[in-house]
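Yeah, one chain of the complex is gone here, protein chain that is, but the others are all in their spots.
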Amino acid sequence: MNFISDNVVGASPRILAAMAAANEGTAGSYGADAWTARVEAQLNAFFEREVTVFMVATGTAANALCAAAICPPWGTLLTHRESHVIDDECGAPEFYMGGAKIVGLPGVGGKITPEIIDAHIANEPGGTRRPPLKGLSIAQGTEFGLIYSVPEIAALTAKAKQHGLRVHMDGARFSNALVTLGCTPAEMTWKAGIDVLSLGGTKNGCLMAEAVIFFDPALAEDFRFKRKRAGQTLSKQRLISAQFEAFFEADHWRELATHANAMAIRLANGLKAIPGIRLGWDQQINQVFPIVSQALWDHLAANGVKCIDWTELSLPPDNQAKPDEVVLRLVTSFVTKAEDVDALIALAKGFMSKK
Amino acid sequence: MNFISDNVVGASPRILAAMAAANEGTAGSYGADAWTARVEAQLNAFFEREVTVFMVATGTAANALCAAAICPPWGTLLTHRESHVIDDECGAPEFYMGGAKIVGLPGVGGKITPEIIDAHIANEPGGTRRPPLKGLSIAQGTEFGLIYSVPEIAALTAKAKQHGLRVHMDGARFSNALVTLGCTPAEMTWKAGIDVLSLGGTKNGCLMAEAVIFFDPALAEDFRFKRKRAGQTLSKQRLISAQFEAFFEADHWRELATHANAMAIRLANGLKAIPGIRLGWDQQINQVFPIVSQALWDHLAANGVKCIDWTELSLPPDNQAKPDEVVLRLVTSFVTKAEDVDALIALAKGFMSKK
Amino acid sequence: MNFISDNVVGASPRILAAMAAANEGTAGSYGADAWTARVEAQLNAFFEREVTVFMVATGTAANALCAAAICPPWGTLLTHRESHVIDDECGAPEFYMGGAKIVGLPGVGGKITPEIIDAHIANEPGGTRRPPLKGLSIAQGTEFGLIYSVPEIAALTAKAKQHGLRVHMDGARFSNALVTLGCTPAEMTWKAGIDVLSLGGTKNGCLMAEAVIFFDPALAEDFRFKRKRAGQTLSKQRLISAQFEAFFEADHWRELATHANAMAIRLANGLKAIPGIRLGWDQQINQVFPIVSQALWDHLAANGVKCIDWTELSLPPDNQAKPDEVVLRLVTSFVTKAEDVDALIALAKGFMSKK
Partner (left out) sequence: MNFISDNVVGASPRILAAMAAANEGTAGSYGADAWTARVEAQLNAFFEREVTVFMVATGTAANALCAAAICPPWGTLLTHRESHVIDDECGAPEFYMGGAKIVGLPGVGGKITPEIIDAHIANEPGGTRRPPLKGLSIAQGTEFGLIYSVPEIAALTAKAKQHGLRVHMDGARFSNALVTLGCTPAEMTWKAGIDVLSLGGTKNGCLMAEAVIFFDPALAEDFRFKRKRAGQTLSKQRLISAQFEAFFEADHWRELATHANAMAIRLANGLKAIPGIRLGWDQQINQVFPIVSQALWDHLAANGVKCIDWTELSLPPDNQAKPDEVVLRLVTSFVTKAEDVDALIALAKGFMSKK
């Protein structure tokens, strides 16, 4: 019962097979190959417009390169104060941006609102005391499993652009968010004002496949040099592209994410139904965050449940954890089994009913 | 007849199969897995001592991280003026080192000598006009297919240490060099004074597997943070480790490199035997650099030979190219076929005999 | 009545004269001059031990160089979340540190406590999610005019060292703090565990004279290169040194700071005595922060009082500003006149008595 993350599993068999198939023969290195060309065409179709695509090896690199694409070394990048970008990438955005300032904004569940941006800007002193605001990075979904609706994204990007900020979307779990919203990829991104996207494949069935997608060609200028200098231009690029090709082929990504999300729904519903257990934030993608007693957490861990004791920061004011409670993060994936979900629920139910 | 590079081919079947086998089930992410632990043990045995190992996605990242490990932002890194590090990594070393200065030294065939280092230092002005010398990066083999003998490496590291420099070895083609020298990995590295090594697997049969090997534990301090912040810590790390495991298992690396080198020897011998063709530099690893007429190059290209028109810089003074000559770079790999080599030789022979 | 800052005035006549006197004849550039040697000797005496001194042109550069001296590019620097370093230097520390992460800690009046550090560290996730903690930067005094007592400094550096952090003191108003505490320079710095100090002369009577003082010689290694590469090594260095020489000669610094502080005391006492006016934080150095009604602030401004509408962040919980109140920052200097102070008090008194 490993619910630690969606990166503790391998790759979807279909994606693995595509990679193996791409292994034969010779092909141009560094992206000059047929697989890469096909993925570029797939992504144009996926987003219903011409996009500029750069594949990289890790989600951290994708986010850091995107941050650097919208914020120069002398600028400020706004993001949520408990975002992955600020808290979990070991300073990669700071490094790639060449020392730009990152400012963390508040907001329940990791979500920023236009009002929060306005409030921050109202407190800025002007002059040259602080680096000018240049970019905004939002996560779809957040570290707390929440997603922005399309109108919320549009309102946020409108506010950002009003202040001259370009907007990045961290889409490490892009597929899961898309399945939940049921909108098109275009609607969730460029039609809603997103300038650049980190599109993650690794957490949704690839071995290692992340992409930076530019909707604004001007931002993509020189990006091939930026990627190369970051050590992110892969010589045998076709092997990343082959993964993505299988990922997008016949909506395989949707199939994978739908399963992951369904398992999270099953888990959330099962846990919520147990008296004494509540969720920290609504279940929206493939993550569930129950607030449980330390005793239950100990019981689950002792019985083979693996997950992470998550931060309580960003809980809604009216749903705080009590001193003896912990917030757990349970992540489902494209291979999570219903029986594992049910076993976890049964474990929790059994423990709570005995109390 | 694709002799462009050793990265235009896929992976060895044995390595691919190992990767597929590692795909099943769940495992700790970011290196907390059994495959990674086994590779670490393999490398300790390989180098006959405890080493600190960090796997990364690209050779550029490995080199840049190594450069940063031996040279701080305010230092100078010495390397050959036609090295891969200075000329082919799009500024990655500069980026990773945080703006350190790279100074290129002369030397035939991409090789630096202790005398060249002494001559450079004798011309340094002192004071604070230049960033202090901190590191030396050498390539085994060079961009011109040459390798250092073990005594040459030892003499170079002794000279470097005399001036307080730490030494990095760029081992993108480490296996090929090792096969040629016939020494042990330990003899070619730490026993000869190397502090940190980029050990490449990608060009010798892996899909994407590069490693940074520290022989000096002090240099490895905080490196896990440096790797993460560079976007080079892979979530599904086991899939890189599985490649390396198969690479080192039963000396598979040696088998692969021996074949590549043998093809280069066959090619070099065949070409040298043709009147009117000579080599720019001796064949020592899996690269052959014939100096040919432009007409022959046109003829080969027209008949399907793919390779690169290489730089004439670093040719020996007594073996310069004439105005109508070009230097070609032909690279063999673990899958190069003897018939392709022979076909190329035959093509050249046929053309030259007609003249 | 200009109370905007202590940098709106020129230099002390004695310091100006020293600079003019140093202008004659030739002298070694870049610090190889007699003035610099004398200042180094003065500072050894001042701090009762051998220190390593580097003069620079601005306080921002001094702080940023100090930050970089204790925190590498891959580290985290802790400081107060409303510190000058984090909020008023336009990203200079991020730039000089080469992209290190700066984390702002809470604390009333800009002061950090050992408990605040412990609480922060208790919430750190471990692993490589965040850059390792490397440095702590504290301000003596803070942006809110408060200073640490010697035991408070010692407790803080002990806590920092327990976690492996080196400690920087931002001493832009070092003289003012020293006069208030009445202790020796040694007691307020290295005897209390400070590793490196920015010692400001500009705000206390110099034209432009800031120094970085190392108490730990190991931290000063290579610093001359770091300063040069930052564009902070002045060719006619003697002209900075001449200022400092006059500054330290016969305790001129003390004379200047004592006057500035006395004016602040006079101002604080005068304002506090007026019904309806209270101070945001205690007056401790040459800054006074009255909390006043917007109407009074408008009245003062209309009558020629110049000062800054300061942030309400960091006010004590039991002394918050009401919606119609503002916090003013009034700064006195070595040339502030008692009559200006009295005139300001009279203006405020007159307005408040009429209400």
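Letters are used for the chains, namely A, B and C, taken in the order the chains are written, and counting of residues starts over at 1 for each.
As a working rule, a residue touches a chain if its C-beta (ideal position, glycine included) is under 8 Å from a C-beta of that chain, and two chains touch if they have at least 3 such contacts.
Values in this document were obtained by computation on a predicted structure and should not be read as measured data.
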Of C:43, C:61 or C:277, the residue touching the omitted chain is C:61
Just one of B:90, B:172, B:213 or B:264 touches the chain that is missing; which is it?
-> B:90
Options C:74, C:95, C:174 or C:351, residue touching the unrepresented chain = C:95
On chain C, what residues meet the omitted chain?
-> 2, 4-5, 7-11, 16, 19-20, 22-29, 56-62, 64-65, 89-92, 94-96, 202-203, 207-208, 225, 228-236, 239
For chain A, which residues lie in contact with the unshown chain of the complex?
-> 30, 72-75, 98-99, 127-129, 131-132, 222, 224-229, 233
Interface residues of chain B toward the undisplayed chain are 73-74, 76, 87-91, 94-95, 97-102, 123, 128-131, 311
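Here is the rule we use: only the chains that are shown with their structure count from here on.
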Farthest chain from chain B, comparing Cα centres?
-> C
Cα centroid separation, chain B vs chain C, in Å, comes to 51
Where the centres are mean C-alpha positions, what is the separation of chain A from chain B, in Å?
-> 35
Separation of mean Cα positions, chain C and chain A [Å, integer] | 41
Residues of chain A that touch at least two other chains are 89-91, 94-95
